[in-house]
Every structure is written in C-alpha cells, then in structure tokens.
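Structure provided below as structure tokens; questions to follow.
And then chain A:
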Amino acid sequence: MQLLGLYNYWVFVVLLMIGFYAVIAKSNLIKKLIGLSIFQAAVFLLYISMDKVEGGTAPIIQAGVPDQIYSNPLPQVLILTAIVVGISTMALGLAIVVRIKEAYGTIEEHEAAAMDSEA
Partner candidate 1 sequence: MTILLAVFLLTMLVITAVAIVRTRDLFAAVMLLGIFSLLMAANFFVLDAADVALTEAAVGAGISTVLFLGALALTAARERESGDSRWLPLVVVVIMAATVVYATFDKPALGDPNAPVHQHVAPWYLSETPRLIDIPNVVTAVLGSYRGYDTLGEVFVVFTAGIAVLFLLGSGRPGELFSRPPDELSTGGLKHHLIPRVVGKLLIPFIILFGLYVQFHGEYGPGGGFQAGAIIAAGVILYALLEGETRALAALPESALKVMVIGGALLYTLVGVVCMLMGGNFLDYSVLSTNSVAGQQLGIILIEAGVGLAVTGVLLSIFHAFAARATA
Partner candidate 2 sequence: MSLFLDLGSWVLFGIGSLLLFIGALGVLRLPTLFTRMHAASLTESLGTIAVLTGIMLQAGLTLATMKLLAILLFLLLTSPTSSYALANAALLARNRDQTREQADRK
C-alpha cells in the first residue's frame, strides 16, 4: 500500500503540471480549456486519494455486516461538487470561444491579440 500512496501523489503532481503547462504554453483557446480540465482533474485525484482506508469499501452501509471498515465520505462529496463546477466553467469557456471565433475569425490567442493591437 505504501508504494501506491507515493505513486498516487506523484501522478497528482505530474498531471497538475501537464495541465498547468497546457494552460500557460498553448495559445489555442480550446487547448487551454482542455489543459484547465486536466489541471482540475488532478486536484480531484488528490482529494480522492485521501479518502481510501486500508481494507475499506465504498461508504454504503450494509445493514448485515457489523464492523465493516468504510472509506471517508467527505472528500467524495467535495469532489462531486468540484466536478460539476469544472464542467460548468468548461461550458462557459466554450461558449466564449465560439463567440470569439465569430468576432475574430480565429481561436488562436496570439492572432486575436494581433488583431486587437491594430484596432
């Protein structure tokens, strides 16, 4: 279990970095939004890797089994909320990208900025 613990957090760090790199370095607006969703997915992994208890199962209480160990329900509730926040921000970001495409004709940030600087 010890190896998995460390590996879980390393994957969280790597995914965080991949997402953050995509948000900063990529100039395509949709690629930035994809990077943002990877960035948020990594945070979900951090929360959910907290809730695992050795030998525990999902926190659904079976009446029959008296001393069953359950995993921690609280991070799961937080992440349920965070996933839906992520999808809402994504939907709004995509709507803005569609409007930018109609207004500027491009969804590359540097081309749109170039158009603005002339105006």
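With respect to how the candidates were assembled, all candidates are chains of the complex that A comes from, given by their letters.
Assume a residue touches a chain if its C-beta (ideal position, glycine included) is under 8 Å from a C-beta of that chain, and two chains touch if they have at least 3 such contacts; residues count from 1.
None of the values given here were measured: they were computed from a predicted structure.
*Asks:* Once the contact definition is applied, which of 1 or 2 turns out to touch chain A in the complex?
*Replies:* 1
*Asks:* Quick check on the complex: what are the chain A residues that touch candidate 1?
*Replies:* 1-22, 24-28, 30-31, 33-35, 37-38, 41, 44-45, 48-54, 56-63, 69-81, 83-85, 87-92, 94-99, 101-102, 106-111
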